[in-house]
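Partial view: only certain chains, each at its native spot in the assembly.
Chains: A and B, in written order; residue numbering restarts at 1 for each.
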């Protein structure tokens, strides 16, 4: 199984699917192609939340503001899974969550052996020769994902195009500051409903459920479910990721709380 | 085959896919994940229009403003199909259309037997223990759909976690008032083109095709195809669902007619 994640929106994901289907019979599963555009951190958060639910798979991930520069292409081995994508940190939080207590291992994809005379981007060669500086999802990462799938998560290291490396761009989602009076964190992402997902662990709300807390200075109800408040009202809850979430029942939390991805969130009680 | 329908937009559908793929080899087919957000009635309309085209399948549907409250989780048996989702009526119009002249049967999913000590949301257990109050699509409905698929539409009733019940929230799409001078109905949904889909049966236009009718007091051409009027012009037609539709050729009917989902539509001739 190969899963596909990107911030591509329309059309480009299909080119990656075409490349994959030309190289493998693997089952393809779209994770999403509307991840926040060029937002490596928010995508890293989402992948950490959704990829661990999958059975062992090769996960192709392309959110890649540095496409065409000299940033590397990575394969990350995490448990029975492998993640393939750019070396900008987007793969690591999900890889660590999947690997749990086992170490992850990182490999750089070496495309130098590519035959430079192959000009046709649809040519099925390995390693591939990138025919563009703007779409490595199609030209490099999809062929690499197909190759990892072909050799298996246990076997891909045998291909000398995959070289072990520890020199990778790390990304760790920020930790909040928590004390007796409250927590200071930030918004990791905003979902399609407008719910603001913070980095503050939901456990801080344990003593306040059914009560109120202040968010950035404004009181809001603390409840278990969105619908535990009237439509249009603010509700602070624990989201499906286990973190504090700022929502409005049948409305948009981001607009009402005035917080966007990356924004500061101070919860006090 | 398991189909997936939700109003989730980005990322959350992938968590449901991961849960399903961890529990079943069933073919997965995305119906859509951009159903009108939190709009149970419009989604019920769309499902009634699209699910009957599918071969026998388990249909997982999550448009669930009441997530985390005490609303039940349902399985509806309709002919050779089963629909799984929240007890808010969203499943029923599609189920009745699929079942045609046979009765539908409804079952409540009983999660009380879940092992409360399993804290890991990725654990593959049955019945599952919900690890969140905000994402039952992942925690309850997807496991239930996988279980129904595993036992079969004919066999799932043998699992005592599925209890027959008639105490369900009903939802019926409203009927219009029709007399000799016209019809008074409402907009059930607006599609991605901006076409306004009403609950008025297209048969009322039979004597007026090629002519004009008044919609909320303004004249518009009545034609068979959008392109039977010039670009930018209003056209009242019979949509693919058999109902009167308010459109603008190569434009947006909702804006030009000034009607949104739920809005009043009076057609006179």
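Everything that follows uses one rule, which is that a residue touches a chain if its C-beta (ideal position, glycine included) is under 8 Å from a C-beta of that chain, and two chains touch if they have at least 3 such contacts.
None of the values given here were measured: they were computed from a predicted structure.
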Whole-assembly copy number, given 2 chains displayed: 3
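Just so we're on the same page, only the chains that are shown with their structure count from here on.
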Geometric centre distance via CA averages, chain B-chain A, whole Å: 29
Chain A residues within the chain B interface of the complex: 1, 3, 5, 29-32, 34-35, 46, 49-55, 191-193, 224-228, 237-240, 242, 245, 249-250
Complex contact set, residues of chain B against chain A: 8-15, 17-19, 21-22, 28, 30, 37-38, 65-69, 121-122, 131-135, 138-139
